[in-house]
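Comments concern the structure below.
Only one protein chain is missing from this complex, and each of the others stays in its spot.
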Amino acid sequence: MSWYDKLLQVDRRWIFLAIGVAVVVPFFVPLGLPVIVTEPVQGLYDAVESIPPNDKPLLLSIDYAPATLPELEPMALAILRHAFRNDVNVIVMTLHPAGYGLAERAVRGVAEEMEQVEGEDYVFMGFTPGVSAPILGLGVAIRNVFPEDAYGTPLDEIPMMEGIRNYDDIPLAITLAGWSAAEAWIYFAREPYGQQVGAGVTAVMATDYYPYLDAGQLQGLLGGMRGAAEYEVLIEREAKGVKGMDSQSVIHLLIIVLIVLGNVAYFAQRSARRKMALEDA
Amino acid sequence: MSHHIIWTTIGAILTLSIYSFLYKDNPFYKFAEHLVVGISAGYYLVIYTFNFIVPNVARPVFGLELGGEAIRFAGLEWWMALIPGLLGLLLYARFFPKFAWVGRWPLGIYVGGYAGLGLSPVMQARVLQQMEANALPLTSLTNILLVVGLLGTLIYFFFSMRHKGVLGVFARIGIVFLMVGFGASFGYTVMSRISLLIGRVDFLLSDWLHLAGG
Partner (left out) sequence: MDRFPRILLIVLTLALPALPLFAQVPPPDIEIAAVDSVAPAPVTGLRAHDYVDNSDAGDKIELTWELSADDAAGASDVVRYEVFRSEIEDAPGDSVGFALAGFERFLDTTAEAGTPYYYTVLVSDGTLLSSPTTTGPVRGVSNFFQPSRTSVLVLALVFFVLVLIFTRLAERGADLFVRRIPGLNAIEEAVGRATEMGRPVLYVPGIGEIDNIMTIASLNILSHVAKITARYETPLIVPTARAVVMSAAEEVVKQAHAEVGQPDTYNPDNIRYLSDAQFAFAGAVNGIMLREKPAANLYLGAFWAESLLLAETGFEAGAIQVAGTAMVSQLPFFVTACDYTLLGEELYAASAYLSKEPKLLGGLKGSDWMKILIIALMALGIVLNRLNASWFVEFFHTQ
């Protein structure tokens, strides 16, 4: 068997093992590779930064599920830290049934870390079913969609919700979603109401959202764990996003090497087969 | 042993069971797969019942709280909860062959309602705003590439004529741009999958084994 046949038939479990090693090693031997901030992430950071402190709240819709946690939770934590650092109040909600526990965990964890008071600095609305209906409903009246917070306290009894009626009182809504909820915020909040929207999505979906970013329909876009890492660099609080970037870079290099080797072997095999066919003829 | 350690260990065992599929299919993988199917069905049932059925149908229509109360009849809100609730129940008519046709009514309302709701926003967001943003001056290479790629792609998806002559040329340009786009998207997706793997490894090494800083 020639070298190119061996290469093309290598047991894929060796590749899995190589990738496994490439993921694990940087956890023990950090490389400290730099994370360069890109324009879409800077756009979202600037949008959050421009919200005046102790005034109108940021709306953060944590619409992800456990399956996309590694990419989207670092974004949620970074945005919450940014908002709380700037004394910006935050309304947290979720449109995903499995997102209830994750959203609660994120906001309570960061609030405790940064000594924020529930009801004064943040409010957790919980889960509401549907996608288009609640997003449209928030534009009419928040109290129509969430008459009370996740723990049963009527919104009128929550100090930070005084005077906050609908999108007119929300300078920015950010959705973090690994499914079509991110698009729904553009269709049903941005277009009908002119609500400023930012999005954090999985890297898979990021390419779908660049047209909206270019057209000005999104204030900013975070794509995958890389987007979370860039945001952490901007808020100067490195966490799981940045931590994963070393492994990410090493694996990408490995995959590039494998792709090159695979292509070289493929074309060598094809060329050899053509030669054999000509000789036989 | 604290609850946190127990649940973290269970999570780690299930993670490793799923990953064992990379070697070959085995009973641990099968068990974990069936477990996640079952738990997700049960979890979603509970979430939808208590966040959807109870507040939107059961509570307004029957005035029932968790402890149970007498049935109350009230005004417009009562009818607005009852009618959609009944329509939802009609979907179950498919279990009775003689009355299965009844289930098409709520299905039609559901499909039609959502189609209508989305018509204007989607037309705005996906067509008009994009048209406005892409009617660009052809003063830079980026703009020219964008406009040419956009035209080529639109023409590729034109089904009313065969792709011959000039149309064929533009369609071929379109498919080239499409494939370049797919390649970029594939790259992004590889990044996404690797991120999920990194997340799981972080969980195993930091949260479970405490071997790497968390």
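Order as written gives the chain letters A and B; numbering starts at 1 within each chain.
The working rule: contacts are C-beta pairs under 8 Å (C-beta built on N, C-alpha and C of every residue); 3 or more make two chains touch, one makes a residue touch a chain.
Values in this document were obtained by computation on a predicted structure and should not be read as measured data.
J.: May I ask which residue of B:111, B:145 or B:211 touches the chain that does not appear here?
T.: With B:111, B:145 or B:211 as choices, the missing chain is touched by B:111.
J.: Could you tell me which of B:58, B:102, B:178 or B:212 touches the chain that is not displayed?
T.: Missing-chain contact among the listed residues: B:178.
J.: On subunit A, where is the contact patch with the chain that was removed from view?
T.: Residues touching the hidden chain, for subunit A, are 65, 67-68, 98, 139-140, 166-168, 178-179, 191-194, 202, 204-205, 207-208.
J.: At which residues does subunit B meet the chain that is not included here?
T.: Against the left-out chain, subunit B lists 25, 30, 33, 36-37, 40-41, 44, 91, 94, 103, 107, 110-111, 114-115, 119-120, 123-124, 127-129, 131-132, 134-139, 147, 150-151, 154-155, 157-163, 165-167, 178, 181-183, 185-186, 188-189, 192-193.
The rule is short, and it goes like this: only the chains that are shown with their structure count from here on.
J.: With centres defined as the mean C-alpha position, give me the subunit A-subunit B separation in Å.
T.: Those two chain centres are 15 Å apart.
J.: If we count contacts the way the header does, which residues on subunit A are in touch with subunit B in the complex?
T.: Touching subunit B: residues 13, 16, 19, 23-24, 27-28, 67-71, 97-98, 100, 126-129, 132, 136, 186-188, 190-192, 202-204, 206-207, 211-212, 214-217, 223-226, 240, 243-244, 247-248, 251-252, 255 of subunit A.
J.: For subunit B, which residues count as touching subunit A in their complex?
T.: 22-23, 43-44, 47-48, 51-52, 56, 114, 117-118, 120-122, 124-125, 129-130, 132-134, 181, 184-185, 188-192, 194-202, 205-206, 211-213
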